[in-house]
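Notes follow the structure.
For this depiction, one protein chain was excluded, whereas all remaining protein chains were kept in their positions.
After this line comes chain A, so read on.
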């Protein structure tokens, strides 16, 4: 109302559109490619240092045991250090270096799919490790099936309340570094309560990349999701 008073004689143009329409359109195109290849795609969100790369390192051997073929897109502001860690696992990987941009967007994934030459049709799961940041990556869909937020207990049990968007938009929360529970004041119960107060549909896993606790269960869950996606695609 105030603005209309300020500019009474100016042209008013009705828009009524999603501000991120351009990104959404590319994300839909990415999703179509993933659907055609029947590959399950996960967008990993977290603060820097919560253990996204470590989680991938730990889960890949379990997934290999289940004959699951994995590929990984790494997103970082600088360096290919994470890609080198993934390469050591003997699986296909591609590094996106954003040079300052604080998130991955759908266009970057589209380019990565072209440049990486991933064999999507013969792969089962693609992990997209987003830039470590709990704010910006939440706004940009990439075409993924699930957003997963990784939270380490060292970050404090109030993290979901401080960064609600990441928890609101995620399908799964992985609580990492639970091996440190006995030396920290963080409470898993409080983390869960806080996260569920933002999003009561969150599925929650507790893991330790140090001891491998909970990793096998997580691998089995991903296997279920891969099978579900294949079955759903076949019935379409």
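Following the convention adopted for this analysis, a contact is a pair of C-beta atoms (placed from the backbone, for glycine too) under 8 Å apart; a residue touches a chain by one contact, two chains touch by 3 or more; residues count from 1.
Everything below uses one rule, namely that contacts and distances are computed from a predicted model.
What is the missing chain called in its UniProt entry, if the choices are "TRAP transporter small permease protein", "NADH:ubiquinone oxidoreductase, 51kDa subunit, conserved site", "Cytochrome bo(3) ubiquinol oxidase subunit 4" or "Hydrogenase maturation nickel metallochaperone HypA"?
Of "TRAP transporter small permease protein", "NADH:ubiquinone oxidoreductase, 51kDa subunit, conserved site", "Cytochrome bo(3) ubiquinol oxidase subunit 4" or "Hydrogenase maturation nickel metallochaperone HypA", the absent chain's UniProt record names it "Hydrogenase maturation nickel metallochaperone HypA".
For a quick check of understanding: of A:101, A:154, A:190 or A:212, which residue touches the chain that isn't displayed?
Residue touching the absent chain, from the options given: A:101.
Touching residues of chain A against the unshown chain: what are they?
Where chain A meets the chain not shown: residues 2-4, 6-7, 10-23, 100-103, 105, 135-136, 138-140, 164-165, 168-169.
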